[in-house]
Structure formats: structure tokens, C-alpha cells
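Scroll down for the structure; my scribbles are underneath it.
In this view, the complex is presented without one of its protein chains, the others remaining in place.
Chains: A, B and C, in written order; residue numbering restarts at 1 for each.
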Amino acid sequence: MPAPRTFPPEETLDKLFAELNNAGRWGPDDELGTLNYISAKKRVAAASLVRTGRALSIARDLNTTQSASNPSPVRHTMCYQAHEPIGAVDELALGMHGFALTHLDAIAHVYRGQDVYNGRKAGVVATPGGLACCDILVQKDGIFTRGVLLNIAAVRGLPWLSPDQGVYAADLDAAERRQSVRVESGDAIFVYTGLQKREAAEGPENLGQRVGIMPDAIKWMHEREVAVYSGDCVDAFPNPYSPRYAIYFHAIALAAMGLILLDIPALEPLVKLCEELNRGDFLLTMAPLRIKGGTGSPVNPIALF
Amino acid sequence: MPAPRTFPPEETLDKLFAELNNAGRWGPDDELGTLNYISAKKRVAAASLVRTGRALSIARDLNTTQSASNPSPVRHTMCYQAHEPIGAVDELALGMHGFALTHLDAIAHVYRGQDVYNGRKAGVVATPGGLACCDILVQKDGIFTRGVLLNIAAVRGLPWLSPDQGVYAADLDAAERRQSVRVESGDAIFVYTGLQKREAAEGPENLGQRVGIMPDAIKWMHEREVAVYSGDCVDAFPNPYSPRYAIYFHAIALAAMGLILLDIPALEPLVKLCEELNRGDFLLTMAPLRIKGGTGSPVNPIALF
Amino acid sequence: MPAPRTFPPEETLDKLFAELNNAGRWGPDDELGTLNYISAKKRVAAASLVRTGRALSIARDLNTTQSASNPSPVRHTMCYQAHEPIGAVDELALGMHGFALTHLDAIAHVYRGQDVYNGRKAGVVATPGGLACCDILVQKDGIFTRGVLLNIAAVRGLPWLSPDQGVYAADLDAAERRQSVRVESGDAIFVYTGLQKREAAEGPENLGQRVGIMPDAIKWMHEREVAVYSGDCVDAFPNPYSPRYAIYFHAIALAAMGLILLDIPALEPLVKLCEELNRGDFLLTMAPLRIKGGTGSPVNPIALF
Partner (left out) sequence: MPAPRTFPPEETLDKLFAELNNAGRWGPDDELGTLNYISAKKRVAAASLVRTGRALSIARDLNTTQSASNPSPVRHTMCYQAHEPIGAVDELALGMHGFALTHLDAIAHVYRGQDVYNGRKAGVVATPGGLACCDILVQKDGIFTRGVLLNIAAVRGLPWLSPDQGVYAADLDAAERRQSVRVESGDAIFVYTGLQKREAAEGPENLGQRVGIMPDAIKWMHEREVAVYSGDCVDAFPNPYSPRYAIYFHAIALAAMGLILLDIPALEPLVKLCEELNRGDFLLTMAPLRIKGGTGSPVNPIALF
């Protein structure tokens, strides 16, 4: 059994926050963050990854059942039309985040203290009517780029990581080598630690005990110019840091780097298909709903092979 | 000024409903309808349309303002987190159809009387908990195919069609010729009549007076094996038929053909970009939210050039 | 152990529906039903029941937890105001009926086939925008009358009735005698069978097996000119009748008699206070929210002694 993860002191996070900070990198008004890495040329190259025509959703079904990990479930209601209706209509209501919904984060969704991406302040950005900038609407033209699967469970030789583990830069390197793929500027990475397998075997994840992305792995993403992070692990719980870093990966990724985060993907079918096709990369397409001021959006990302 | 459209008698619709009916075509249990036209090979070919890497959303912003054409607007609410919040979260609630929201229809969304696609009956398909089959979830792996713009306003030599006009098969033929493109099996077509230009000049559309897709154009789509219809016109209003055909295009498209409908797209920017690039086709990508039992889904379709 | 209830044939219900029918009794346009029994004089008399000044809610707390008997729970959401808020605000969403919410029914809430109170038809009354008449708004000036507790568990000498039992006219007579009270025109009755005690001992009620009001007890209410029925039992389950009488008590009470129904009261504290004060009657006050077209309303009925 591997030793549990160990965290660097909070000062290391402060240094990282400064070092990885993309403020000003794409201009003082930039709201796109790491989406800037996805050039038109990158999109053309990504399209060429569609070789078999296989398509696969990486989203979970919207979950309407209340549980410990889904305290405010999606509500789906059929509506009355007439005694002799000509069709069926319905309504949908959902919270944009949480641990049950596959969703994209707006860059201003999480702060580090008052700090928001590109030198902004939360007190100005967050208003009762929605985010005044860095909202989800800035991502309206969608994300179309190369996706790369990084199978950490496989490189560790385990079916799944236990919740006291972390994902380090070295794990990401090893996962690249295993799949003979190299993460490049503008890629979307999908980090897999076997969570769905673990839940199938051991029951629903305890949200207070979660595998975490370790600080040096965040730096790795910065150096590789990753455009989108997704994975079945995000912030470590329990959290060893102060409230400024209550969810330290979200805080550094969003507020310093402007790194786009795709939370709560369904990776098990993706892992299977990658193995079946013996591939580690694919075309990723997704687009948020056009919610002005929104802090995020439910999405259904599609992988094409 | 062209003469107003004239409608065939209702018996013609009954005949069309039988003639264009895809029941049994893809098996007795099929729930995908014309998505069956989109083969893996079609997807590979569609990907090759990405030549410049330009990406464009074809959705409207979610509209939170109540109006005659948006009586039940989207609700977007920021949520309270704490006195010293670490981020911003929000909730979203919306009706799935209407004239303000860019959305995909589930195939069982509209009936012809009791008839639902592939020989099913509404009384069985529509339940208080959602559609028992042909719901939006069957489209979960998304739509990735060639999109073709058919600019009817241009072939008519008008900035926009007036609301008493119809779009005929001959218009679709003419639009193909104008753009030197031919609609093929599995394509998604986007029929443009200049609605947004008309609204900019004359104010919001009167929902009781709408340009309509004429019956012979529906037959055209069947013959060409169109996979997805979208456009700034759908069913003609006022409706000349009985309640069985209250929205006759939706009824025949969904309940007979299983034709996928993308309602309320934003076509003006698409028309502009097609003109700029001198292209009539592009890669279309979109994916509905995974709503079990859902009658439709808000989407943000992306065109890539 | 008493023998389980036995139901009369469905023809008896048809006869009752005709016999107890108040259509036309208060004019062809009446929408108030048995609220007509509550005269101004009745209100004055009811006010005189306030002798100790004790006040007691008969409602349950709104229940935000999903469960078998509460599949669509109330949603209560705190809203974001500002980074330095001057107060707290929130939102509430709820379904108007079900087995978890204390609520008043609109008279047109339930039909017998197509029949709605006072000769109306459901196809006309129920519209997508709400009930066109006999909605909850007609009860807007509230209910202020004498309440009478009828403790059926006590007259049966049991802590609670088992779910295969029924409440008969003879039980109501016996409960009156036990408390030396006589139900009169315009009264609101509260029938107690010990449900909350049973649930405390045996767990949540199985909604498919419920104590029921028997047909002869409905006739009793008609003869006594009861204005409001409330109780911890309503319709018997499993239901022995056809869909026209799927919930036969609701159907006859609402659609024939126009009898006002207060569903899902919290009777345990009321029973205790009645015993403490040695009283069987009290002043009942409640008023629905003013929902135009509404099929019901959450309420918080108050008993005053």
C-alpha cells in the first residue's frame, strides 16, 4: 500500500499562484484564459484525429435522485398541455456545480481570497445578476481540440487509487509514456484514477475523502500549456490549507492560470474505448449553454475517434 | 410582392405521413430516426470540412426576459454560499421548447393524433416521469455531421421572406444551385429566410404569422435523407389544418420520419461567415444534455469551417 | 384484530355521486362548494371558541428531503445578494399536492372521469395556464370556522388503525359521543386514526396501503353539512375501483359535493392539546395563497382554543 500523499506548506501555493499566473499574458482584458492555447491551426489538427468515426459521450446522465453526493438534484418536470395534447413538453432546473453533474466552470467561478483571473476582484466580478466578466458565456464558441487520456490507475498498476493518494507530475509523465503520447499546447487532458470502478466496488465516494491533484501536477499543466483539465479527481479532501485555498486546485487553475475545468466527467466508457482502439488521443467537442453571467454550464462533451 | 402560399388539402398530409414514414426502416425498436443516416464514415468525412479552424456558435443566448414570444423565460439565480464565499454558484431553470431557446427536439416530442415515431402511441410513450422512449437521451452521443446552409432569402432575391410565404422544394433546389452544393444523406440543413433581419427592421415576429416549410419541402428532405432540419422557419402560422396537424411539419418530421429538429437557431452570424469564407457547408457539432425521459434539450451547436 | 374493510360495488359510488351532488345548490355559477355553509353568523360563533388564547399550528414543516413518500421535495434556496449583504433572501419551489405537504385542494383539483363540480367538464376547466374556475383563488378570503376533532383511534380503543381499516359513519358518530360534541353545518372536521403514532412505531406509511374514508362516511359528511374535511386518512389504498374512482373520496368530495379538503395535516399535537384542555372543538383559521388558476395551496392552519 503506497504512503499517503504529503502536501507542501501553504507558502508553496502562494508561490505557485504567482508563478503560474497568466494575468496579462493575453492582454489586460482577456477573459478566455487557457482557451487562448487553442488556435485555429490546433482545431484543424484536432479534426484530423477523427479516423474511425466512433463518437462517445463523456457526460453522466443528469441525476434527479437526492443523495449525500447530490443534495440538490436536477428537477425534471413534465408539463400539462391540454386534455388532448399534440405533444409532450417539460421543464428542467439544476444547480450548475456539485459532484453529480458533468459541467464546465466559468473562469470566475472560484476565487483565491478576493482574487479572480487576470487581476480582477470578486467583489466587483460577482453580482446578484451574475458574473460581470469571465462568465461561462465567453466560452460560447465551444471547445474543439485534442483530448488526451492519462490513465494514472494503469501506471500505478492499480484498479483505482485510494482516497488518500495524490496525482503528481511524475504520474502524468508516466501516463504519457505508457500511451506513447505527449501533451501539447492546447490539449484537453483527462486524468483517470479509477473512481467509477472504486465506487462500483466500495460504494459512493465519501466527498470528504478524495484523491487530489498535487501542486506539482498543476505546474506541469502550466508548462505543457494544457487548455482544459478534466478528471475523476480534482481537489484533495480533507483540505490541509486555509480557506483561501479551500479548493486549492480550482483556486490556482481558475484564478491564477485561467485554466478551463470540466468537472465530473464519466471516464469509464472513455477508458474502455481508448483501450479497444488502442488510442490515447481523440477529438474533444463541447460547448456550454449561452448563459450570460453564468458561473458554469452543464455540458455533454463528445469524444470522436 | 409574391402571392401568399397555398396549402394542399389535409388528405395530402395523410398521404405524406404514410409515404415518408420510416417506421420499421431501422428495425421495430429504433429510436434514432434519421440519426441513422449519420454513419461513422459520414463523421470522418464531416471532420475533413474543418479547413480554416474557425468556430462559430449557432445558438441564441438564453433569454431571461419575459415577452410575448418568451412567456416563461429562463430563470438564472445566483446562490448564497457564505459571508466570505470562496466562489460563485448559480442555478438555472428553463422550459425545453418555445420560440426563444435554441433546442433539440426528442423524436417523441410531437404526435400526429396519438401516433408517435415507429408505430408507437402517445398514451404509452408519454408518462408523468418523462418519455418512455424516443426521449432526448437516445441522442446522447451527439450529432457530428456536415451542415449545409440553404439561403432561401438569397434565391428569392429578398432580404427576408414575409410571414405569408412558404419554403418549397423548388426553393431548396435553387439554394443548392446558388451555393454549388448538394445535400446528401446524413446532412444537417439550415434553412434561412432572413427572420432576424426582418425582426431587426420590423420588430419581434408575431408568432401567429410565421413563414412555413411547405409539404413538398418535407418530401424533399425525405428523399435527400436529411438527418437534421434546422431553420428560422418551421411550421406555418396560421395553421390551416385540424389539431392532428396543428404543427404539421413537426408532426410529419418527428412522428413519421423520425427527423431530428434543431429549433430556434441563430442563423445571421452563420450566413455572414459562410459569405465571408465563400462556403455553403461546414462541420456541425452538438450534443444534448443527458436528460432521461426528456422531450428536448437546450443546446449550443457549433459550426466549424 | 378487526376484520379488514369491505367496499360496496362501484354502482354504490355512482349512486352516491348523484345523491350527494351539490350541483346547482348554490346557483349555476357557484365555485365555493361547501364553503357556502360557513355563514357570517357561523364565523362570529366560531370566534367565541377562543377562550384560553392558546394557538397551535396543524401543518407539517415543509419537507425538503427526497423519499418514497416525498419524491419531489420542496426546494429552498438561499440567494446571493452581494459580497457585503444587507440581509438574507431565498427562494421556494414546491408541488402543490402529494403526501408530504399540508395543503388545501382547489375544488377542481380532482375529477370523476371528466366531471368537475357544479356540472363542469375537465376538458374546459383544466388549461395549460391553470384552472379556469373552481381554482384555489376562489377561497381567497380564507376559512374561519369551528374545527371539531374526531378521534377514531380512541373510539376503537386502539393506538392507531391498521392500514386495512376504514372509517365508517358509525365511527364518526361514536367519536362525537366520546367528546360530547355534535358536528354542525359549516364545521371543519379532523379525523384522527393515529397515523403519526403508527409511523413512529412502524416506520413511514406505505402509500399503497392506507386507511380509507368509507363511502357511508362521505354521506354522513354531506348530511351534517361539513364544510371542510381534514384527517390523517383520506382515500383507501389499494383502490378497489376503476380509474373514474381512482381516489374515490377525493372524486366524490370535490367533484360532486364541492367539499373543501385540507390534506396532510399534523394531528398529533392537536390531539394532545385537545386532551390537555379537555376540548373537542376550537376555532380553525387558514387561508390559501392567492394563486390564480391554482389547483391547491400550501397552508399553515392554526387552531385556537
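Here is the rule we go by: a contact is a pair of C-beta atoms (placed from the backbone, for glycine too) under 8 Å apart; a residue touches a chain by one contact, two chains touch by 3 or more.
The structure presented is a predicted model; accordingly, all values stated were derived computationally and were not measured.
**Student:** Can you tell me which of C:A93, C:V124, C:A170 or C:A200 touches the chain that was removed from the display?
**Tutor:** Final answer for the missing-chain contact: C:A93.
**Student:** For the chain that's not shown, point to the residue among C:E11, C:D29 or C:E84 touching it.
**Tutor:** Per the contact definition at the top, the residue touching the missing chain is C:E84.
**Student:** So which of B:A122, B:L137, B:A175 or B:M221 would be touching the chain we can't see?
**Tutor:** B:A122
**Student:** With the missing chain put back, which residues of chain A would touch it? List them for me.
**Tutor:** Where chain A meets the chain not shown: residues 77-81, 83, 85, 88, 90-91.
**Student:** Which positions on chain C touch the chain that was left off?
**Tutor:** Contacting residues on chain C, toward the hidden partner: 39-44, 47-48, 50-57, 59-62, 64, 75-76, 78-79, 84-97, 102, 108-111, 122, 125-131, 137, 140-142, 144, 243, 246-247, 250-251, 283, 285-296, 298-302, 304.
**Student:** List the chain B residues touching the unshown chain?
**Tutor:** Counting only chain B, the missing chain is touched by 65-66, 72-73, 75, 77, 79-84, 93, 122-123, 126-128.
In the analysis below, only the chains that are shown with their structure count from here on.
**Student:** Fitting the CA atoms of chain B to chain C, what rotation angle results, rounded to the nearest 5 degrees?
**Tutor:** Rounded to the nearest 5 degrees, it is 180.
**Student:** Report same or different for the chain A and chain C interface, where same means the shared residue numbers exceed half of all residue numbers found there.
**Tutor:** same
**Student:** Could you give the separation in Å between the centres of chain A and chain B, each centre being the mean of its C-alpha atoms?
**Tutor:** Centre separation, chain A to chain B: 30 Å.
**Student:** Pull out every residue in chain C that's touching 2 or more other chains.
**Tutor:** Chain C, residues with two or more chain partners: 77, 79-81, 83.
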